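Removed: one protein chain of the complex. Kept in place: all other protein chains.
So that you can tell them apart, the chains are marked A, B and C in the order they are listed, and the count of residues begins at 1 in each.
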Amino acid sequence: MHFTKQVQDLRVISYSRLNPRHFVLELLAPDPLPVILPGQFAQVLVEDSPSTFLRRPFSIHAVDVAKNTFRLLIQIKGEGTRHLSRLHVGDSLNVLYPLGNTFTLPTTKEVLLVGGGCGVAPLLILAQFLNQNKVHPTILVGFRTKEEVSEIEEYAKYGKVLITTDDGSEGEKGLVVDHSIFNRESLEFKKIYCCGPDAMMKAVAKIARLHRVDCEVSLENTMACGFGVCLCCITPTDKGNERVCVEGPVFNINRLKW
Amino acid sequence: MHFTKQVQDLRVISYSRLNPRHFVLELLAPDPLPVILPGQFAQVLVEDSPSTFLRRPFSIHAVDVAKNTFRLLIQIKGEGTRHLSRLHVGDSLNVLYPLGNTFTLPTTKEVLLVGGGCGVAPLLILAQFLNQNKVHPTILVGFRTKEEVSEIEEYAKYGKVLITTDDGSEGEKGLVVDHSIFNRESLEFKKIYCCGPDAMMKAVAKIARLHRVDCEVSLENTMACGFGVCLCCITPTDKGNERVCVEGPVFNINRLKW
Amino acid sequence: MVTPDLSVNIAGMHFKNPVTTASGTFGYGDEFLDFMDLGRLGGIFVKAVTGKNRDGNGYPRMAETASGMLNSVGLQNKGVDHFCHEIYPRIRDFNTHIIVNVSGSTIEEYVAVAERINELEKIPAIELNISCPNVKYGGMAFGTIPSMATEVTAEVRKVYKKVLMVKLSPNVTSITDLAKAAVDGGADVITLINTLLGMAIDAERRRPILSTITGGLSGPAIKPVALRMVWQVHKAVSVPIIGLGGIMNATDAIEFILAGASAIQVGTANFVDPVASVKIAEGIEAYMKRHKIEAMTSLIGALRTE
Partner (left out) sequence: MVTPDLSVNIAGMHFKNPVTTASGTFGYGDEFLDFMDLGRLGGIFVKAVTGKNRDGNGYPRMAETASGMLNSVGLQNKGVDHFCHEIYPRIRDFNTHIIVNVSGSTIEEYVAVAERINELEKIPAIELNISCPNVKYGGMAFGTIPSMATEVTAEVRKVYKKVLMVKLSPNVTSITDLAKAAVDGGADVITLINTLLGMAIDAERRRPILSTITGGLSGPAIKPVALRMVWQVHKAVSVPIIGLGGIMNATDAIEFILAGASAIQVGTANFVDPVASVKIAEGIEAYMKRHKIEAMTSLIGALRTE
């Protein structure tokens, strides 16, 4: 077991296209994987892309220690992710990992995971990890539409899955915060873990505050290095400007200036 | 029959690797090909290469009007050509063509074509064209070594082929100018067409001058545009600084300051 | 929605759209006739014209760099006489504004060329190129000293009666000082930027790549510097600005317009794609439709910084 950061050429050993905007890469490491904890991310070098100069950060979606692989769930946004979407099984990818801090273990069993869009990515490894610690979370995942709903069987292995879609084509209609679990006088959870667009996380944080429930969020940010040296990825916290790539990406909402 | 320059997406319909350093691409045009004359070249956009910003110039190697295709013979030199070497049949390539002037028709039947390295590229289309005009040239081609000798059957369709290799592993040993045809009191040719590295062309020009034989050479140069607007590719001639991409690439040696 | 109105008015000149082409990268326009209808452009800035024939610099004149290129062409042209007699008749009737880039080594040369171009009926404006890194005055590039910029502009202003544009060099500590100096001299329009002074070396041969050792850097590499200068000058002077530097596509062009440019020039992009300028005009129209913007003019300097 080792905790060292790696910069390695990994091999794409499987590629699944979930829908037109999302795909999952499974990457095989040449040496035994270092310990990877839920919430950590990887910085991926996008080779052969004229417009992608810096690495691109992606949460680690799942780890398979037996196979010595981990997975990334990627949403196509711009040039970098489009290039990655054109990879093939067998291609190699230069990756810097694992980076950042982790979600903390809950002191309760009433746990809710909330994810929207590609923000669902770190929830799978988190659910896996919670299970190992005997916690079976409720997992609320939001998608645009039925066609984008994916990997539900994966999440279902580790907890009860709730779904929302913007258009109501599957699960409840609306955003994740519109889900009926939040529509009650008291909340049945004592801890929330959340990852997704800023606006979504802020809305969830508001609910958490309202119900005085502990809540951790995984922030996005524009990163140049990903390992703490450029100071480009800061977020204001109770300790001043902190680095999302080292002191984060996971923050307890109490520490954020939200 | 039209003479307009095109900027088109062409399809790679065949790819032959001649040897580790050279390959031939056959490109299919979407519309009927414009007239392409021997000596003209194409400016190829190298997509997905972070370090290749400008197009890359390549002589047109051969034209097949029936198939609506033309070929490029490419030597791997740097990033741009390395990227092109990784193309596959079916890929598309953005090409600006045909550019530049052409070799002129000879007024004699005693014609010698001399090419070295990737400088052999325009000699095939030239030989083809000479045949159409009832001229059967002697074609002297120089390679590094036996392993690089290639497409001899192609040249042999249009004239007698002579070979040199640097190490003597095929044909005569030495550089093209060391070939025994030049080693006589008088030269049996009245017109020489030459393409290759500068030093080689200068050496051939010297022989041509010695024997008072008319000689045309196809120059290389660093090009930004390839169609006459940037003035980056000039060569000093009897008319001052002329553009290699428009007034050339073919020049009669009498006009050059060699 | 109605078709967006891409037209802009610059110092009294009506441009059908804000897309023009940069001097030295578009020849005299006719080299592009195979590729496009020049009438689809707002205007064409033809290559530098000087008093007399110039051979320009020696070979090599070009080096590719990361997302850009260096050139040291050195104002090669056949002089103003040749321009008036041979080139002008050939290009005068293009269905777009033809603007002449006027260059020189001395104030007298600038004035002499401007005076001749002033007589050409179909040339509505000149662009005074006081920014070529290869032309020196007292060891410094002309356009780097504010007082010199004012002087050359003022002298040309005396003889040139139409729209006077002045093109600035980015190789200065304060671009706003230079812009103000040009406006003080009578500039109607400020064009910026010309190339950044750079250098390339062939490590294998241990030699400079350009015959002149240093040359002008252009292309996407310089876009951030160009955008910054357009923004600074837009806040500092009230004359219209024509912005350029690394514009490759419509998004780039819109960035310059938001930063304060009333029109843009497409330069090095023409080499990579001869149809780039037309595609950019089309892309700007598409952007306006998508954002429901009716008039181009409402985008000029419309960067939200609050």
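Simple rule for what comes next: a contact is a pair of C-beta atoms (placed from the backbone, for glycine too) under 8 Å apart; a residue touches a chain by one contact, two chains touch by 3 or more.
Note that the structure is a prediction, hence the values are computed from the model and not measured.
A.B. asks: When the whole complex is taken into account, which chains on show are touched by the absent chain?
C.D. replies: Looking at the complete complex, the unshown chain comes into contact with A, C.
A.B. asks: Please identify which residue in C:19, C:80 or C:200 touches the non-displayed chain.
C.D. replies: Hidden-chain contact among the options goes to C:200.
A.B. asks: Which listed residue (C:222, C:241, C:272 or C:296) would be found touching the missing chain in the intact complex?
C.D. replies: The missing chain is touched by C:222.
A.B. asks: Which candidate, A:162, A:223 or A:250, sits in contact with the chain we can't see?
C.D. replies: Among A:162, A:223 or A:250, only A:223 touches the chain that is not shown.
A.B. asks: Which of A:5, A:86, A:136 or A:160 touches the chain that is not shown?
C.D. replies: Result: among the candidates, A:5 touches the missing chain.
A.B. asks: Spell out, residue by residue, where the missing chain touches chain C.
C.D. replies: Contacting residues on chain C, toward the hidden partner: 65-68, 70, 140, 144, 171-174, 196-201, 203, 205-208, 213-214, 217, 219-225, 227-228, 231, 246, 251, 254-255, 258-259, 287, 302-305.
A.B. asks: Which chain A residues would touch the chain omitted from the figure, given the whole complex?
C.D. replies: Considering the whole complex, chain A reaches the absent chain at 4-7, 45, 50-55, 96, 221-236, 240-241.
The rule is short, and it goes like this: only the chains that are shown with their structure count from here on.
A.B. asks: For this assembly, give the contact graph shape among line, ring, star, complete and other.
C.D. replies: line
A.B. asks: Counting C-beta pairs in contact, which two chains come out on top?
C.D. replies: If you count contacting C-beta pairs, the leading pair is B-C.
A.B. asks: With centres defined by CA atoms only, which chain is the most remote from chain A?
C.D. replies: In terms of C-alpha centroids, the chain at the greatest distance from chain A is B.
A.B. asks: So which chain ends up closest to the centre of the protein, judged by Cα positions averaged per chain?
C.D. replies: Taking the mean of all protein C-alpha atoms as reference, the closest chain is C.
A.B. asks: Centroid of chain A to centroid of chain C, CA atoms only: how many Å?
C.D. replies: 47
A.B. asks: State, to the nearest whole Å, the distance from the C-alpha centre of chain B to the C-alpha centre of chain C.
C.D. replies: The computed centroid separation for chain B versus chain C comes out at 36 Å.
A.B. asks: Distance between chain A and chain B based on Cα centroids, please, to the nearest Å.
C.D. replies: The separation of the two C-alpha centroids amounts to 55 Å.
A.B. asks: Going by the contact rule already set, what residues in chain C reach two or more other chains?
C.D. replies: In chain C, the residues touching two or more other chains are 67.
A.B. asks: Could you list the positions in chain B whose residues touch two or more of the other chains?
C.D. replies: In chain B, the residues touching two or more other chains are 53.
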